[in-house]
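Here the complex is missing a single protein chain, while all its other protein chains stay put.
In order of appearance the chains are A, B and C, and numbering begins at 1 in each one.
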Amino acid sequence: MTHLPNVMTVPVSQGLRPRCSEATCRVVSNTLVNGEYRLLTLDAPEQILDCQPGQFFQLLCPEPQGEHPFLRRPMSIYGYDKVAGRLEFLYKVTGAGTRGLATLEAGDAFNVLGPLGQGFSMPDDWQHLMLVARGVGLATLAPLARMAQEKGRKMTAICSARRPELAMSVDLFKSFGAEVIVVHDQDGSSTPEALRTLIEDRIETSQVDAFYTCGSSRLLRLLQSLGASHGIPGEIAMEQQMACGLGMCQACVRSFRVGDQIIQRRVCREGPVFPISEAM
Amino acid sequence: MTHLPNVMTVPVSQGLRPRCSEATCRVVSNTLVNGEYRLLTLDAPEQILDCQPGQFFQLLCPEPQGEHPFLRRPMSIYGYDKVAGRLEFLYKVTGAGTRGLATLEAGDAFNVLGPLGQGFSMPDDWQHLMLVARGVGLATLAPLARMAQEKGRKMTAICSARRPELAMSVDLFKSFGAEVIVVHDQDGSSTPEALRTLIEDRIETSQVDAFYTCGSSRLLRLLQSLGASHGIPGEIAMEQQMACGLGMCQACVRSFRVGDQIIQRRVCREGPVFPISEAM
Amino acid sequence: MKDLPAFEHGVDLSARIGALTFKNPIMPASGTFSEDLADVFDLDVLGAHVLKTIMHGTRAGNPTPRVCDLQSGMLNAIGIPSKGIEYFRDEMLPFWAGFKAPLVVSISAHSFDEFARLAGEVSLAGVAAIEANISCPNIEADGNAFAMRPDTTHEVVTRLRAETDLPLWAKLTPNTGEPVEVALAAEAAGADALVVANTLLGMSIDIGKRRPRLGNVMGGMSGPAIKPIALRMTYQCAKAVTIPVIGCGGISTRDDVLEFLIAGASAVQIGTATFQSPTVMARLITELRDWMVEHSINSLDEVIGSISAPEIGVIE
Partner (left out) sequence: MKDLPAFEHGVDLSARIGALTFKNPIMPASGTFSEDLADVFDLDVLGAHVLKTIMHGTRAGNPTPRVCDLQSGMLNAIGIPSKGIEYFRDEMLPFWAGFKAPLVVSISAHSFDEFARLAGEVSLAGVAAIEANISCPNIEADGNAFAMRPDTTHEVVTRLRAETDLPLWAKLTPNTGEPVEVALAAEAAGADALVVANTLLGMSIDIGKRRPRLGNVMGGMSGPAIKPIALRMTYQCAKAVTIPVIGCGGISTRDDVLEFLIAGASAVQIGTATFQSPTVMARLITELRDWMVEHSINSLDEVIGSISAPEIGVIE
């Protein structure tokens, strides 16, 4: 019998609630990037542009030929600019919803709901940040890197990919002042063992204050172990199947280890960003 | 208790079966005609262009915003030209399906099924034909008029409308050599009484051999009565809610009086054209 | 928020459910609504607030994935994660006391005793009515629930009735083969209204993985796909009982609301549609009002149950 531990969800304190809205945007462009990903740029109304890095939107995807993505699809914010009225998503086409997104053309109207969830935090004592991610996970970290630059933090971004030329957003991270290290599967530099060596090296040479990562459970386990042994905190943006995206339906729960308790939290509401130490 | 008389459907003789196919056409144009109607012109493959006047197609309508026309919609053939590869429908926007049709633009692919049903007949002794119809019903008679011209028959077309300028296809009927009489609601010339006088007048002055009409039950009753008293045969194209359009589902039955029996026939298969004398 | 419903157009949108009067007939369906929606619009525009079903103890709910989507709807097997009765009393009730709209509390349990006890426990100041979720298809394996049969329905409603003086609504399941008998049993046992209906038990398979798309294998189907079934049950039940019926199932447009009202519903609940568009309930209230103005209809009484249908008895 598969079932989850019989314990309660953490209450959401009122203060955590950002306001969000359903808004119709205009598609500026929707272009292929890097062979595997697409960048969707929207002309968005001001009211939805008070975003935090790590937050996400729920996108009402158009129906591609013969398919019916009924529920909205969650997508992290890749870029936002309140002054220019711009909102960007970087996505990988995997199923009906993202195939629908791929049909969007400049000028199309497009309905989004957000910003949703809790973004990354960046306490003052986190001065040297290490960003580690792979694939589309790097999209989620892009606005974080921009925020880090604005706050004058030092950054090392480890971008993992199947092949070196598939590594996402390398130039973007560089433009935000990050030192970028590309690791990949072809030369074995992306294995957990190689990464562990690489990161421990860094921790020794230049003090690392915090980790940020996304999605992959292999990276999570690696950073949990490194964080525990070196006393380095960090945050992870997580994913889960969603329906409402607002906290109402409880579809998107995941389990977290807090002290010696296993608790459930909603990825859409308490997350998608959680302490690396508590994620499972 | 509403229910239909408990009698059997007429068998379809094998000879009646035209072959039909599902085909993807290309939209040539889809233009507003006369304020109330739209003319859809398609570039159609040869295999679906062996049509008879009075036959129809089942159109797979695109989904207009927020609506879901699930079943195909039946539409009479307004024009067909095997040499030019052209197929035309004249329709009135009334609900989800026709609203979907109205969204079609030049170049769009469009799936049709047909030609379906039994068209009008035109025995050699029907030399002077009288066509009487109203509104979109005139669309169904247009290819009949062309066939009559090809066969060198004499034609009088009575086009009924709310206002004179709304009368459909007047010029088209004229171009097929018909004498066209427009009757309308504004001057009362379209009432059954006025029409009866008009038609009886014609019958007396120039022998009328057959009536053709469409849809309206007011016109049907008038022509049945005139046909009975003057011994004039005729045909009517009828409508009914359909699902398959092929004869399989028995959705589209109507009752007919044949001798002293009431029988049921499928509009899509035995029809849509039936003897005026038997229609109810 | 702009464009929220205003009601000063001379039409009366109010809906009566037994002793209660709601300012309009639009309310959320249990499990698709929470305090979180207050981020999106002013929840006081709604006719009532209906909370996610609570159970007595704390419980985690079902394994993930808990939802998947379908051609015109979705499946859910959330289960009933519950923080228990104390959390409800100490945290949720005070929060909802901040709103003017009446509060409807949905409850459930796995036994008659537990159910009855919970009805007593939630009969607190600030609660306007109790909705008894006797129909959740995930509650018992293979979708069995109290509301599958008239006898268990009669028994559970009788037990609940004995424990509370609050208006008591019974929420029926469309999975039963005897919806009218179940409705009559709930009425006979003292229910003040019926909610018709909950989700239909369904399933979806990931053909690549050859595995069910839901962690719980089967789940409740909701959304536009089930509307014709919920509407049929609403019509059947409203004809059979004298207590009000609240329609629920697949409602997402103004015309859907009207279909249920014409079929005999006195009010409606909106579930899955809120997931597609969180502001849909506010929009429906405005659109319903506009429709009434346009058609010179002054009160919902002119609409509710106004269907003209032949007696069906055609056996062919």
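One rule holds in what follows: a contact is a pair of C-beta atoms (placed from the backbone, for glycine too) under 8 Å apart; a residue touches a chain by one contact, two chains touch by 3 or more.
Predicted, not measured: the structure shown is a model, and the values here were computed from it.
Undergrad: Can you tell me which of C:P25, C:G61, C:P102 or C:P244 touches the chain that was removed from the display?
TA: Hidden-chain contact among the options goes to C:G61.
Undergrad: Of C:N216, C:S266 or C:T286, which one is in contact with the hidden chain?
TA: Checking the options C:N216, C:S266 or C:T286, the one contacting the hidden chain is C:N216.
Undergrad: Which of these, B:L71, B:A102 or B:L198, touches the one chain of the complex that we don't see?
TA: B:L71
Undergrad: Can you work out which residue in C:L37, C:L75, C:I107 or C:I251 touches the chain that's missing from view?
TA: Checking each option in C:L37, C:L75, C:I107 or C:I251, the one touching the absent chain turns out to be C:L75.
Undergrad: Can you work out which residue in C:G98, C:G120 or C:P228 touches the chain that's missing from view?
TA: Of the listed residues, the one touching the omitted chain is C:P228.
Undergrad: Could you list which residues of chain C touch the chain missing from the display?
TA: Against the left-out chain, chain C lists 59-63, 70-73, 75, 79-81, 110, 138-142, 148-149, 175-178, 180, 200-205, 207, 210-212, 215-218, 221, 224-229, 231-232, 235-236, 255, 258-259, 262-263, 306-310, 312-316.
Undergrad: Mind listing the chain B residues that contact the chain we can't see here?
TA: The list for chain B reads 2-9, 11-12, 17-22, 60, 68-72, 113, 240-254, 264, 269.
Note that only the chains that are shown with their structure count from here on.
Undergrad: Hey, which chain is the most central one here, using CA centres?
TA: Checking distances from each chain centre to the full centroid gives C.
Undergrad: Using C-alpha centres only, name the chain that sits farthest from chain A.
TA: Using the mean of the C-alpha atoms as each chain's centre, the farthest one from chain A is B.
Undergrad: Please report how many Å separate the Cα centroid of chain A from that of chain C, as a whole number.
TA: Taking the average C-alpha coordinate of chain A and of chain C, the gap between them is 35 Å.
Undergrad: In whole angstrom, how far does the Cα centroid of chain A sit from the Cα centroid of chain B?
TA: 60
Undergrad: Centre to centre, by mean C-alpha position, how many angstrom separate chain B and chain C?
TA: Centre-to-centre distance between chain B and chain C: 47 Å.
Undergrad: Identify all positions of chain A at which a residue touches two or more other chains, and write them in rising order.
TA: Not one residue in chain A touches at least two other chains.
Undergrad: Spell out, as numbers or ranges, the residues of chain C touching 2 or more other chains.
TA: Residue numbers touching two or more other chains: 72.
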